[in-house]
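Every protein chain except one is present and positioned as in the full complex.
After this line comes subunit A, so read on.
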Amino acid sequence: MSLSDFLQRAMSRWMRDGGPDDDIVLTSRIRVARNVQGYPFPILQTDSHASDVIEMVGKAIEAAPVKELGQYELIRCRDLSALDRQVLVEKHLISPDLAEQEKHGAVVLRDDELVSIMVNEEDHIRIQCILPGMRLDDAWKLATSIDDALENKLVYAFHEKYGYLTACPTNVGTGIRASVMMHLPGLVLSGSINRLLSAVSQVGLAVRGIYGEGSESFGNLFQVSNQITLGETEEEIIGNLQSVVYQLIEHERNARQQLLQRNRTQLEDRVSRSFGILAYARRMDSRETLERLSDVRLGIDLGIIQGVSAGILKELMVTTQPAFLQKYFSRELSASERDVRRAALIRERLRLDDTEVHG
């Protein structure tokens, strides 16, 4: 199969499509945790409890209200190979924890993969909607409509005071986790990232980033999400996150412009070197891949590199992951073999675009 055919088939909508402010926000994600009344949480589940819950969810997605919201398919984890489960993890459709729930776990996927429902992970039901770009409101609208449709056939564990009951009290109440994945190379390069992120973490939000040696950035990717689930409405929680994200977007745009004005040549050099390495290298580990892709994406956003699809960062950060590589090359690969294949896939992918580097 050619690479473009493979990608056409293998990519989720969130990886392919753009959206508002997608020069900085890669994805907006809403996850809603729900449990079925009268059943113990998955941690104490017996085989028959687990099957009951899966069956109930299966019936609920067959019912009319859910059917109106798209084409859904329920798959039990035990019917998927370990590799296929890992591919779903790499596509952000299921969690690593669910992938390990071979016996009791299941997942419901909508055909466009913007919606996935994890069954018997930490909670009985976790509805996840993932949209490209800054679209938290739309993601919430989608998640809450699916929630309503499911509830038609299910009785949720709900407490008048504590709200939706979840296995972990860090999720109780709304059961909502809203998160935004951001690409912030400007703030990292200008050195203001730590100050900003620690300010963000003071307002009830959690920030996750990956750092390399000496707390240097790692792909410049950060996820910002709400921490509080009880005591605020869903709209308040999302609104709070949104306003912080918009501020970060503005800071990032300013930082990029400043860099361009003050260090243009240096920036062009950095971006072009990274592009050269991605286009020609014969071995790439996943860490360097992310770092180079981040530079290239910045180059695309600033008009230094033209003809490369802006989605390249999102696309390759998923398709160069271990399970994806093994799927594409249809064989098991050791870590060092993966580095060779990863470099090959990246070179091939870049050749699909009609590239030009300006300077």
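Basically, contacts are C-beta pairs under 8 Å (C-beta built on N, C-alpha and C of every residue); 3 or more make two chains touch, one makes a residue touch a chain; residues count from 1.
Operating definition for what follows: contacts and distances are computed from a predicted model.
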Write down which listed name, "Quinol oxidase subunit 3", "UvrB/UvrC motif-containing protein", "Putative enzyme of phosphonate metabolism" or "YhfT family protein", is the UniProt protein name of the chain that is not shown.
"UvrB/UvrC motif-containing protein"
With the missing chain put back, one of A:3, A:69, A:172 or A:310 would touch it. Which one?
A:172
From the list A:198, A:243 or A:257, pick the residue that touches the absent chain.
A:198
With the missing chain put back, one of A:59, A:78 or A:287 would touch it. Which one?
A:287
At which residues does subunit A meet the chain that is not included here?
31, 35, 37, 39-41, 43-44, 86, 89-90, 92, 95-97, 122, 126, 144, 147-148, 151-152, 155-165, 167-174, 176-177, 179, 181, 197-198, 201-202, 204, 206-213, 215, 218, 221, 223, 225, 227-234, 237, 285-287, 290, 317, 321-322, 335, 338
